[in-house]
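The structure's right below; bear with me while I get my questions together.
Coming up: subunit A.
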Amino acid sequence: MRMRTLLLAVFVVAALALTACAPAAQPAAPAAQPTEAAAEATTETTTDAAAVPAGACDDPLGCIEIAAGDPIKIGYALVTAGPNASLGEDSARGIEIAVDDLGGAILGHPVEIVGEDSGCSPEGGQAAATKLASDTSLVGVIGTSCSSEARVGAPILSEVGLSMLSPSNTAPDLTDPEKHVDGYFRTAHNDLVQGAVAADFVFSDLGLTKAATVHDGSLYAVGLATAFADAFQKLGGEIVSQQAVNVGDTDMRPVLTTIAAAGPEFIYYPIFTAEAGFITSQSKEVPGLENVKLMAADGSFSQDFVNAAGDAAMGMYLSSPDFSAFGDAYQDFLKKHDEKYSEAPLSAFHAHAYDAMMIFAAKIQEVAKQDGDTLVIGRKALRDAIAGTTDFKGLTGNLTCSPTGDCADPKIAVYEVTDTEAWNPNVISPMKIYPK
Partner candidate 1 sequence: MFANLRRKYDFTDVLLWLIGGILLIFILYGSIVTLTSGKYTTAQWLNFIVFGLAQGGIYALIALGYTMVYGILGMINFAHGEFFMLGTFGAFFMAEALSATGLLESNWVISILLMLAAAMIVSATVAILAERIAYRPLRRAPRLVPLITAIGVSYFLQYTARGLFGSGVEAFPNVPALAGSIAVGPIKIQNTQVAVFIATAVLLLLLWLFVSKTKVGRAIRSVAEDKDAAALMGVDVDRTIAISFAVGGIMAGAAGVMYGLVFRQVAFYMGFVPGLKAFTAAVLGGIGNLAGAVLGGLILGVIESVGPSLFLEGIGIPAPHQLKDGIAFTVLVLILIFRPTGILGERLSKRA
Partner candidate 2 sequence: MALLEIKNLHVYYGHIHALKGINLTVDEGEVVTLIGSNGAGKTTTLRAISGLLKTTEDTSVMYDGIELRQLRPHQIVEKGVIHVPEGRRVFSRMSVQENLMMGAYARKNRHQIADDLAYVLKLFPRLQERRAQHAGTLSGGEQQMLAMGRALMANPKLLLLDEPSMGLAPVLVETIFDSIEQLNKQRGITILLVEQNAQMALSIANRAYVLETGRITMSGNAQEMLHDEKVISAYLGL
């Protein structure tokens, strides 16, 4: 009974509030404004002068105005719950460290991070993007974690004039000229790059010609496995078996037995830590795979993975962004990370997130105009500035954005696991074996 009265009361309050402010809210409803402004801007290319104070803003997508003392708000849409949480959390930490490095402020305004969980699913991405899009004080968005989220989320953020920088989307279609949406950028490398590097390494460097692939039904793994297979076949290699497992599977020996029957020399499984760990450790238990070379990708490029896989990981290969090319700044980053979280990074995309934040910071400084006490940032101007990024010195290399939003400096390296005890993926430059 009490529960219901409580609910009713809350409901009534909400209803009252809504009815009370409905008439007043309609004409100036701030949520609707940027959409309209954007639509009008693109069709008529005139600025809705009523929506913006005269003189201060001449940006076709409108401006964000930040009064003195108010924060500069950056949103993120990352997966922070569910089985993929470590991916998003890793990136979120990268952002936090970047904010620390900025001294918590850009142009004298404190930086506020507004985070949303995007769940690594399209509906999660849609909801997170819509929520971020409704906040008109947001300057930009870092995210998403998973490519499936970006497919749905990017158009929503793009429509309200926001720019987004993803630290970990790698699906090729997102920056495909036919499908790219304005305002979408990523600091993560395109799968096509990593797949090609892996294939090149296996075929040319190892000299192997018969390979098998395994994916786990995730967009990332399917994309990478396909990119690898295509590149490998183009080089003249043969894909003898293409298998798939499910996220949550633990017993990989049956699928490995099937692979063994096809007689590969090499298995490529660009999947995530848990399942990749199972494949690695169990491959040694399956007859016929004793001498087969193994290779995983950046989805399992973590200490967790080598721990999980155990001694079986010895001698296997992992492709990943080239941390040795990252330079000394990266070592500093790791030190800060350890101080702040007292553990090694959870996944491979913390540095990309850091760079994304830093690009935003740099570009905001570049385009922001001071109007009295108020800081005015044009949305289109910011977008253009990011698109014009050339040779930006980031942790992940020198970033230059392509016209379709690929900003990564795709330095992909192949690493060999030579010591499972002290293996720390972030300080392993000696173990990098390709490119030489």
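Assume a residue touches a chain if its C-beta (ideal position, glycine included) is under 8 Å from a C-beta of that chain, and two chains touch if they have at least 3 such contacts; residues count from 1.
A word on the picks: all candidates are chains of the complex that A comes from, given by their letters.
Given the structure is predicted, the values throughout are model-derived calculations rather than measurements.
By the touch criterion defined above, subunit A in this complex contacts candidate 1 out of 1 or 2.
Per the touch definition, subunit A reaches candidate 1 in the complex via residues 80-83, 85-86, 89, 217, 242-246, 248-251, 253-255, 257-258, 260-261, 273-274, 277-278, 281, 285-288, 304-305, 307-308, 310-311, 346.
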